[in-house]
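These notes concern the structure reproduced below.
Apart from one protein chain that is not included, each protein chain of the complex appears where it belongs.
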């Protein structure tokens, strides 16, 4: 992984988020305050504007810079969470010269843990973590088994979608939807949806690679 | 004319105004501020509540009392105008013991003049006067010719309807609709409509009389 | 129609009772006939009384208090009050220096106040406000409507009256301010008169009403909805045109009032203010005083009006003087 790959992935994520405007926006309208899509878009566009600055950086520094940029751009609940994710990934990868797929899985896991810490949340609270935690777990496990990247990508897509779907029948105990009590049941979580969209975007890039 | 007749006519007027709620209300909504029906209704109901107090009074005193009551009940533009009308009618009839149809026509005319004075308005300004002035003129003329009441009533109904219809293509130069310029053209005036309704109600009572 | 109300017939009385309770240190309300007066009767000053249809809150009852009105007579919604209200209010607050009525120039208000004035036994005078420049003044019309400029007149005349100035001086100041003030309103939606139960006019999302008053009357023109700067530009142009037509100077210090008509968020009012202030500066004016908020409303209309008052030292002094009312308060 280098900053070229990161810029490439960021562009794919941005395209995917924009393509899912209607879904993401309506989910946060239903049980949130309706700004999650706009927040995600603002974040994606901020990263696009710094792609040239990211280019000369190491993967670790690029991820850290992305985190810092998101922190000062997104706001809301998702801003500090995604920022913590990337800054934590950057910190972990700093210690490795050329990251293996195992390194990346560990960095991803540490990013998810940073979100859990910052948001004081667990799985099962109807948040983005219901996608991120199972993905991190499966990723680490598959990477540990030396599975090929394409196989991992295919499986993670499924895990992400299942995680998203799992939020439907949960009561929300974190975030804005926690004020709704039982009324949140039956609705997917918006943050979980954007995570699913982003994970699919990245995995699709890996699957589309020639080799 | 005595206060019994007056109470009877007031009841007929009230019933007619209530029956024309939709028309009157929508006209004042179109080129006014939407309250004219409510104002008329409030006025009619106030008179209904004092019918017992009116009963022992002379026609002149009853009309004056009606004017005073309307003055403190209706408000808006129509309140002082209708109040002036009845107070002026009362004043004129005060001088006659038993009013002939000619006396009533003269009193009606003086009532209309009081409206003109109070509102500083003429015919052709798209107001209630476009009904009242021709009705007063015709009434005086027919009464002067000693026409039977029923014939007069029939003719006045037509004159009132024509007067109302004449407001349709006028520019408003008095009242709220004067702020609208050309936009008032094509709409009937609400106050003219209530006057037409009231005149029809009174005439219909006369036409329905057995003798 | 969706409103917090129990019964349309009691809405006004319940609301006024709430108003008087919430501001019990400032005002008292009386019913039959209805008026709101200062808690502490002022002494030895012209009694300044205003009134008009309800639905424009905080105007007028919200401006009763030290430095502004002595009493206000609220009519039914959008219906001018009746003369007995003005008479009772005058009786309650007059203080030996005469009574000054401040009346917005609408047929109903004019006639009801006129009849009250005719019946009044003490010295009195009336100021008619007519700052709305959407209505072209001509000998054929009843003249321009009184809109947001009324707040400026009430504030400054109230201030002068507080100094013990006589009736004539108060009237002169009020008429000067009225002359030096131009206003224009634009509506995005209609309002809903509670007793009518539905919007006064229908309007699509792609249209606006330009040149509206404060009663949900249709405006001067229906125009295409467009960006705020374009709307504000036209509104400011109408005001500037009016100032020119009145042969008043197109420079000097002004008070800029951006008024919400009821349902317009402050965020939008400040955005309008931003553009209006910029345009007026470009024209050569200095924005010396500002007021932004809901000061004279049309129930729940989404819309705004812009008013410009050409200041002079006297007006500025009376604008700045302390005022303590429910709707306007500073220096106290």
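Labels for the chains are A, B and C, by order of writing; each one numbers its residues from 1.
In the analysis below, a contact is a pair of C-beta atoms (placed from the backbone, for glycine too) under 8 Å apart; a residue touches a chain by one contact, two chains touch by 3 or more.
Because the structure is a prediction, the values reported are computed rather than measured.
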item	value
Chains still shown that are in contact with the chain withheld from the display	A, C
Touch with the omitted chain, as defined above, among A:81, A:107 or A:143	A:81
Residue, one of C:31, C:122 or C:330, that touches the chain absent here	C:330
Given C:14, C:96, C:168 or C:312, the one touching the chain that is not displayed	C:14
Residue ranges of subunit A at the interface with the undisplayed chain	25, 29-35, 38-39, 42, 71-81, 83, 118-120, 171, 173-181, 183
Residues of subunit C (touch criterion as defined above) contacting the omitted chain	1-7, 11-12, 14-19, 21-23, 54-55, 57-58, 62, 188-189, 205, 208, 225, 227-229, 231-232, 256, 258, 262-275, 277, 287, 290-292, 294, 297, 299-300, 302, 304, 329-332
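Note that only the chains that are shown with their structure count from here on.
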item	value
Whole-Å separation of chain centres (CA-atom averages), subunit A against subunit B	75
For subunit B paired with subunit C, centre-to-centre distance based on mean C-alpha positions, whole Å	32
Residues of subunit B engaged with two or more neighbouring chains	none
Per-residue overlap in subunit C, given as positions that touch at least 2 other chains	none
